[in-house]
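Omission of a single protein chain aside, the complex is shown with its protein chains in their original locations.
And then subunit A:
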Amino acid sequence: MVSVPVSTTINSDEVEFLCRADESLLDVLRNRLGLMGAKEGCGTGDCGACSVIMDGRIVCSCLVLGAEAEGRTIETIEGMADGNELHPLQKKFIEHAALQCGICTPGFLMAAKALLDANPDPTEEEIRFWLAGNLCRCTGYDKIVRAVADAAQEMRGKRA
């Protein structure tokens, strides 16, 4: 199989890589670029563990070809914290104990970030609806929803 050369932007860094034509963006991130934060849960777009933000929209990186990243802007969990300073969502997930095994957490955080980027003041229903494509088998969803609502409130306070 012919390799596809790709130039893209990941977490504000210009990145170039070669990948197989049928290789998913998730496999590129994990196996070629060493970005292991996005997880493979189902590989079929049902669980959201591989969620990344591409050109401002949350997507399942298992359902994107690596080749499709050409010219795009990708954000992954590795770019969420500002140096050693955790993102408010990350802090609130810890504070509310909104994680146990952690496999779903990067996907939840990226999806929650995409939500708050689009809607800084979501209702509980909007949070639950938005995050319905992210599955957690440990915590139940209450702590996650509360962490997102709390982070949203804190971030709104900072903006004001």
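The definition used in the following text is that a residue touches a chain if its C-beta (ideal position, glycine included) is under 8 Å from a C-beta of that chain, and two chains touch if they have at least 3 such contacts; residues count from 1.
As a working rule, contacts and distances are computed from a predicted model.
For the chain of the complex excluded from view, the name given in UniProt is "Carbon-monoxide dehydrogenase medium subunit" [choices: "4-hydroxybenzoyl-CoA reductase, alpha subunit", "Carbon-monoxide dehydrogenase medium subunit", "Transport permease protein" or "Na+/H+ antiporter subunit G"]. Considering the whole complex, the residue from A:L35, A:C60 or A:I74 that touches the absent chain is A:C60. Where subunit A meets the chain that is not shown, the touching residues are 1-2, 4, 20-22, 24, 43-45, 48, 51, 54, 57-60, 62-65, 67-68, 70, 111, 114-115, 129-134.
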